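Have a look at this one.
Here the complex is missing a single protein chain, while all its other protein chains stay put.
And now, chain A:
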Amino acid sequence: MDYQFHWRPVIQALPDLLKASLVTLQVSLIAMALGLMIGLVLYFFRASQLRVLRGFGSTWVEIARNTPSLFQIFVFYWGLGEFGIFLSSYTAVVAALTFNCAGYMAETYRGGFNAVNAGQDKAARTLGMTRFQSMRYVVLPQVLRAIYGPMTNQFTWVILASSLGMLAGLRELSGETQYFNSRTFRTFEFFAATAVIYYLIAKMALLLMALLGRPLFKAERAKS
């Protein structure tokens, strides 16, 4: 192996890479937050009496779950051009990841709502709570506990999947790495450094979610 490793260009580019990591975080957070909200709406659509809503919800979920996320990004970035819709890399990547997250979260919510015994809602309503109160104080807190684990996984997944933005010209962490790579041709060194940064971001996200989740599981900790 007569390859000379050169790490200096990587070290020089480090501030820019870290700045680009903020774009990665931003894209992931927005997609996750929107995905959580739209996913809940999709869940209610799929549980609704109206056939149109059920069909819409199921179509979204099945497409999101059965096609590659890179394909979804390409559809938002290139596919909408024929309809005269031109999205920037940033918007296209956020939209595609949101589309994907919403589909997966809708399924996760379904599991969460199924985990809460239907009798509890009835009991709360019998005690005089309105439909909304029962949802807010009895059902949702338990659903949230049930979905917290899968939600954490989904968040890590979005952070890693946002790296696909590179292939749609987005200058997030991977895109920025590719930019420096094309100027220096130090492919291995640059992507090795980026791999380390992703690893650290993923671990930080897990830690953050564990801390945020602490109040949720307070009651359970007290029990044990």
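Note that a contact is a pair of C-beta atoms (placed from the backbone, for glycine too) under 8 Å apart; a residue touches a chain by one contact, two chains touch by 3 or more; residues count from 1.
Here, contacts and distances are computed from a predicted model.
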Which one, "Amino acid ABC transporter membrane protein 2, PAAT family", "4-vinyl reductase 4VR domain-containing protein", "Protein kinase domain-containing protein" or "Phosphonate C-P lyase system protein PhnH", is the UniProt name for the chain you do not see? "Amino acid ABC transporter membrane protein 2, PAAT family"
Option from A:56, A:74 or A:148 whose C-beta touches the chain left out: A:74
Which residue from A:29, A:144 or A:192 sits in contact with the chain not drawn here? A:192
From A:25, A:160 or A:209, the answer for touching the chain not displayed is A:160
Touch residues of chain A, complete complex, unshown partner: 1-3, 62-63, 65-71, 74-75, 78-79, 81-83, 156, 160-161, 163-164, 166-167, 174, 187-188, 191-192, 194-195, 198-199, 202-203
